[in-house]
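Have a look at the structure that comes next, please.
Missing here is one protein chain; the remaining ones are kept as they sit in the complex.
Order as written gives the chain letters A and B; numbering starts at 1 within each chain.
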Amino acid sequence: MAASIALARQITRVNINNTKICRLSTVCTDGAFCNASLKRYSDVAPSRSDPEPDVVESHNETLSNAQAHYRYIFPEILPNPDSTRRNKVCEMLERNDMMNRRSVLEIPEFYVGSILAVTASDKYAAGNTSRFVGICIDRGGCGLRAWFILRNVIDDQGIEIMYEMYSPMIREIQMLKLEKRLDESLLYLRDAPNEYSTFDFDMAEVPHVAGDHVPINPLKVKLRSRPWLERYERQDLKGVEDLGLAQKFYDRAKQLATPWEKYDIMKQYRATVTAEDQDEVFRDIHEKQQQIEQARIVRRRRKKLQSNR
Amino acid sequence: MSCLTLLNGAIRNGFGKASFSTTQSLQQIIKLSRLRVVDNSALGRAAMQSGKPPRCIHVYKNTGVGTIGDKILVAIMGQKKRGYIIGCRQKQAAGVPRFDSNNMVLVDDSGTPLGTRIRVPVPSCLRGKATGDFSKVLAIASKFV
């Protein structure tokens, strides 16, 4: 009850994307409701990726501090909010599998707009591995079904590959550039000139210091002329330059818009996992996550020592 | 998570709404689909430059829907030619690349490709289909994805 009252108070403050109630939406512990909007990109929670920490911070971190970050590092750890499918035992078993996989494969914190390099096993490729570099244009899925799409343009050919995050075929996920964009999904890059989606396969890793805020790339993409794959004027896109359409398109978009949806508390409630359940999930993974991070730090230190020798 | 809400079938006319369901845009390669020739054959290049890309007139498959690695018959510059699909706009399984255009290479009746080079990347899963004719196509591919 308290949670829903808090929700109601916050809801008027937030500008919610009308077309999608994103499953990634969460209730922040600081009280601001995050749902598929700019509010998610607040400066409240800094990044958790740590390439070379000197101090073993995470080990001494309290649970509440860590929890504030977990919904950004693992958006897929929260279960499907559909109440008819919720089962604590099933979710716990799936979460165990996910954390076991994460203890073997380092899955970095990334957002839509980040540039990643994925190395996967491929029996038909040279050396039985294939590496693909691209910008993450979309991500989704709950639990072990979590996926993300990388896009790149090679030899003037736009290519996208969807990867399943927990598939054992993935050998390495390397973060080349950690950043966010102004939108939750960059599917409009398919209708943008190739320059916006071209990334060099040999591009150098852009280092990101631990504890720094994740930079927001305020780039506004200028789309090609119509026809487009979607009706972008009906989507509340922030990262696109003025579409330059006739007024009738915007009028029609306004006719079809559903501005009352942002006041629909029950709809938001149904699309999110309650704060109490979230706390339970994060508490469950906290210990395991600390172990994983500790092991990683030790491995990196060992590598550093070896390279120094 | 692409926004396909526009295709959810609520067709509204001026007076009311007549709604019937429509399928998503499946982007399958079927009869009369237009394709992009990505080899350096003279015929392919001429067709693409003339603004009349080849149209699929038959898919050599029981389902009639072509995907990566399937053989098709196309009508190109007034002739019928066979070809292989080497890139699809259709949504693919995890790990399989999805291309922004439906790419094909032209092949003659004996299975030899008309061109000498494929100028775009080609999915590596095609190597799994390398039987007889297909190996000749793979031989002219320069980059694998």
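Operating definition for what follows: a contact is a pair of C-beta atoms (placed from the backbone, for glycine too) under 8 Å apart; a residue touches a chain by one contact, two chains touch by 3 or more.
Going forward, contacts and distances are computed from a predicted model.
For the chain omitted from this view, which of "Large ribosomal subunit protein uL3m", "chlorophyll(ide) b reductase", "DNA replication complex GINS protein PSF2" or "Proline-rich protein 19" is its UniProt protein name?
So the chain that does not appear here would be "Large ribosomal subunit protein uL3m", according to UniProt.
Using the touch definition from the top, which of A:76, A:138 or A:164 touches the missing chain?
Residue touching the chain left out of view: A:164.
Spell out, residue by residue, where the missing chain touches chain A.
Against the left-out chain, chain A lists 84-85, 87, 89-91, 93-94, 97-98, 100-101, 103-105, 121-123, 127-128, 143-145, 164, 166-171.
Throughout what follows, only the chains that are shown with their structure count from here on.
List the residues on chain A that touch chain B in their complex, please.
For this pair, the touching residues of chain A are 19-20, 120, 122-126, 130, 132, 138, 140, 147, 154-164, 167, 169, 185, 187, 190, 230-231, 234-235.
So in the complex, the part of chain B that touches chain A is made up of which residues?
Listed in rising order, the residues of chain B that touch chain A are 1-3, 5-6, 38, 87, 91-92, 94-101, 103, 119-121, 124-128, 143-145.
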